[in-house]
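Heads up, one of the protein chains got dropped from this complex, but the rest are sitting where they should.
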Amino acid sequence: MTPRLDWRVSKVVDVRDETPRARTLVLEVPEWPGHRAGQHVDIRLVAEDGYQAQRSYSIASAPENPSVELTIERLAEGEVSPYLSDVLRPGDGLEVRGPIGGYFVWSTAQAGPLLLVAGGSGIVPLMAMLRHRTRADETRRAETPTRLLYSARTWDDVIYKEELKQLGADAEVHLTLTRDAPADWNGFRRRVDRAMLQEVGWPASELPNVYVCGPTPFTESVATLLVELGHAPAMVRTERFGPTG
Amino acid sequence: MPEQPFIARGFHRRRSGGSERQLPPGQYETRDFPVLSAGPTPHTPLADWDFTILDEAGKSVRWSWDELQSLPRETPTVDIHCVTKWSKFGTRWEGVSVDTLVAMARENGLDDGEFVLALAEGGYTTNLPAADVTGGKAWIAFAFDGKPLAPEHGGPARLLVPHLYFWKSAKWVRGLRFMQHDRPGFWEQLGYHNRGDPWREQRYQGDP
Partner (left out) sequence: MRLDGNAAGGMLRDLFTLDATTADATCAGCGGVRPIGALPAYASDMGIILRCPSCDVAILRVARTPGRLRVDFSGVSFLTIPE
């Protein structure tokens, strides 16, 4: 039996700007039991007048990393993300509860091809999976050939650019920019559609493990297309994000 | 005994412009119109839409969309209060007063009851005292802010009972059933209050 999840006060030890609108928080969580790639934490903010807000954020860091990293996308109209992006600083405390979720998880122990499809900030839990895979030995990596399709609005919105470039040596990374692309852009320039999934994804006959994460309409549309392309629904795992506000 | 909660340094609720209006206890003002839903947004064609009042004996009166539109309408401007603590001032609606419909139901021989159960698409229900939907306090509303009510806000028509917490203003309403005895609806079964007066802070079952 696993214990009840309790709220713990973590310490912010570092912050890293990833893009103009995304920032990574590095947290030290006391008695952290470790997590699996794909899991999330709930965070809770309590104001002096007792007002409370709670949100869920996927863990961006690999399970092998002792710190817990969260990548936050700042929504201008949000209540929580502006606080996490603009106000929170190293030395502050942040209440977290987790890790949560056993459905949307992957590890290199699941041999077989891996297909990851990310919409916007949906890249975060998939990044934890990619980081976990990078730290595995050569045999495990060979047993889990990996393809990533990442949809973002503009080049400025692409998170983890440098790391994705390096990952390209050991995994196929495809980007599509849906709103605006630089003049010399070689990648896709449209929303993820059936033809794109057919072109860059594994065929269903390879029986890949598939993980799709992003805003609800994106995730549902991609999952539907993958099932239409022949992937078994049980092989396509989804995590729908709301506006992270 | 609960411990002192950890206070997040520098965190506060999102504030909109200051307001002189009266807020019920525990509420804060918003200029947005948040959408809370318990299920998918229905899309019933108006040709298939109807509104029914029923009594416990099984008698009923039914209005089609066109019939509802032909009834006298009102344009209430009201403050609304959500149990999740946001309040919105001065919202403008258009609709038919529930009094108009209840009067027609009585003319047709229906018995009222002490309570009503509002019936909406997808099986959503909410219960409230009948006295809270009569006497000029409730409408079947089909326009908001001068425009037809949007589906995510309950269009084509929703119940509007602004003096109670807004979950009582059932979106996608299709009927009212009179009851002699109170029966908890969708959220009330899960612990929310049978009446829901924001000025008495009747949020949850057991609140006085």
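Think of it as A and B in the order they're written, each chain with its own count starting at 1.
Here, contacts are C-beta pairs under 8 Å (C-beta built on N, C-alpha and C of every residue); 3 or more make two chains touch, one makes a residue touch a chain.
Keep in mind it's a predicted model, so treat the numbers as computed, not measured.
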*asked:* For the chain not shown, which residue from B:Ala38, B:Ala57 or B:Ala131 touches it across the whole complex?
replied: B:Ala38
*Which listed residue (A:Pro63, A:Gly78, A:Gly101 or A:Gly201) would be found touching the missing chain in the intact complex?*
A:Gly101
*asked:* Out of A:Lys11, A:Arg153, A:Arg194 or A:Arg240, which residue would touch the omitted chain in the full complex?
replied: A:Arg240
*In terms of residues, what is the contact footprint of the unshown chain on chain A?*
1-5, 40, 42, 56, 97-98, 100-104, 216, 237-243
*State which residues belonging to chain B touch the missing partner chain.*
36-40, 83-85, 122-123, 167, 186-187, 189-192, 203-205
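By definition in this document, only the chains that are shown with their structure count from here on.
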*Would you pull the chain A residues touching chain B in the complex into a rising list?*
7, 9, 45-51, 53, 79, 83, 87, 92-95
*Can you list the residues on chain B that touch chain A in the complex?*
5-14, 28
